[in-house]
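The structure follows.
Here the complex is missing a single protein chain, while all its other protein chains stay put.
Our next item is subunit A:
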Amino acid sequence: MASAVKDARAPDLRGFREVQSLAYACAEAVAGRLRPGVTEREAARMQRDWLRERGVRDWFHLPFAWFGDRTAFAGFRIPLQFFPTNRKLEPGMPFILDMAPVYRGFTADIGYSGCLGLNPLHDKLLADLEAHRELILHEVRERRSLREIYEDVDRLMIRQGYANRHRAYPFGVIAHKVDRVAERRWSPHVFGFGTQSLKGLMSDALHGHRDGWSPLWSPYQFSDHPPQPGLWAVEPHLGFRGTGAKFEEVLVVTDSKNPEESAFWLDDDLPHVRRWAEERVAA
């Protein structure tokens, strides 16, 4: 049984919220411990250890860490390049921590952007991500086709002067579905992805294929359908000349007629959202 969610309309949101904030707490804790000279591998290992200590046993995918121009996926040609390298962190360098732990059967997939010391350009990118969060929610509530929303996000990025870097992800996805995962004593992973989660994704893909939707939110024809109820891990990723920034968090889509309830962010108490609010207060 890949999916433990029996009713997509009433998923057990509390569990998802808990694991998501656990993951963000991990990101903040690890980000606070990053020093010049720490490598991507070490940063990924720090995330893994932190979460394992707190009971995480399975992963949607293992933690990633990208430093410097790797935050913008500069020169990425093959998916293996996503994996952490021995690149060392330097003062002023941007970094991204991306992890997807499974905790008590609930999955989170988060992305945390930061930089070591001052970097006004990186601050600008982070601030500009806010418009994307609003745009995506707004258009999902309008029940626009996922492919169209993707293109609108693309257009906003171009207007802002940025490059779309989520196009570098497998299938160019801006988001993918996440779900509950069966807890097994043994949960292996292949190429960094947990087999249980992959199984869930595959089964969604199979069902979706029959019904005309896809668990992957891509720029391609197979995403030319209205948002499918469920939980979507949304990850718009901006790139600008060797600096990249993203956030990733879960968007809940329901089949409610009320627009407010038809789609909403799982949790608004997240580092990037708090940061935007603080900036507004400061301004």
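To be clear about the criterion, a contact is a pair of C-beta atoms (placed from the backbone, for glycine too) under 8 Å apart; a residue touches a chain by one contact, two chains touch by 3 or more; residues count from 1.
We take it that contacts and distances are computed from a predicted model.
Peer 1: Mind telling me which option in "NADP-dependent 3-hydroxy acid dehydrogenase YdfG", "Fe-S cluster assembly protein SufD", "Heme exporter protein C" or "ABC transporter permease" is what UniProt lists for the chain we can't see?
Peer 2: Answer from the UniProt record of the missing subunit chain: "NADP-dependent 3-hydroxy acid dehydrogenase YdfG".
Peer 1: Considering the complete complex, identify which of A:117, A:161, A:212 or A:259 is in touch with the unshown chain.
Peer 2: A:161
Peer 1: Which of these touches the unseen chain: A:124, A:199 or A:225?
Peer 2: In the full complex, the listed residue that touches the missing chain is A:124.
Peer 1: Would you write out the residues of subunit A that touch the absent chain, in ascending order?
Peer 2: 120-121, 124, 158-161, 163, 240-241
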